[in-house]
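Only one protein chain is missing from this complex, and each of the others stays in its spot.
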């Protein structure tokens, strides 16, 4: 929840200290790979691609990101909730390319997530209840554990509660320092 | 709990809509592989086979299932509770062959499982308490997350509470549709 805001805040903080990271949105990067290959012309088409093509694009994107010779922070979902269930944001073929050092989970209290969503009038998608949000966060932690087993990365959960964004930003900056 | 009943109900429902799936019980399939090889003559002998033979049989069964050119639904345990601890129903060498699209966990409220077991007079095995059942279901979710990491399958938990079998069946059918 709010992971992009936390990332941007932390990177600003670090920039002032002379520490620089390049933030990469994994979905955007994959879309650019697909566009360059002429597979899609807009981002909505991405989800209509066959599964094997999507997986190849994930792998190619991960390979290209791994070759970048800078500090990288990849902004992505730990898992995505789909109608068919939770989908790994970083399946094995992506992890083997990226081999991250640290995996940061940005979490928020279930009740706050629920309240944020209830107050978001623009939101049209199905509402999850409290338990559904909790199950999702627990599943995220469990799959993050398997990411740690496969890659040797550390897994750190950062809490991002309402009105305390600065804390989350400072914690994230500390991890990247 | 009751996964075979939920599967059969869902497949009947889908059959009427012209969608067809072949249900495969993984244990039965493995036994048939072992029988065909002359390794065992009845199912009880399966557990007496050496570990390396059992693993090879699992892998062979998974390979053969993966080659079937139909929609397949595999009925198996997420993990098995043994005296030595929880055992993965789908270890890596099985997952790499099967490469499932969806992994469905059929779950039941801990308290209901406990009551079902307490009222089952035919049951002779050691009784687990409430916490033991809860730990098992949580372990199932955690290992399912690692299945999702390795294969890219989605993981969906379906609740199968007493008196509401139709809901579980409808939910399962929706996943397979």
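For clarity, chains are labelled A and B in written order, and residue numbers in each chain start from 1.
Basically, a contact is a pair of C-beta atoms (placed from the backbone, for glycine too) under 8 Å apart; a residue touches a chain by one contact, two chains touch by 3 or more.
Remember, it's a predicted structure, so these values are computed and weren't measured experimentally.
Colleague: Taking the full complex into account, find the residue in B:32, B:45, B:92 or B:111 that is in contact with the omitted chain.
Modeller: B:92
Colleague: In the full complex, which bits of subunit B touch the chain not displayed? Write them out.
Modeller: Residues of subunit B in contact with the hidden chain: 51, 55, 79, 82-88, 90-93, 95, 135, 138-139, 142-143, 145-147, 149-150.
Colleague: Contacts of subunit A with the missing chain: which residues?
Modeller: Residues 101-104, 141-142, 145-146, 148-152, 154-157, 175 of subunit A touch the chain that is not shown.
Keep this in mind: only the chains that are shown with their structure count from here on.
Colleague: Could you please state the distance in Å, as a whole number, between where the Cα atoms of subunit A are centred and where those of subunit B are centred?
Modeller: It comes to 31 Å between the two C-alpha centres.
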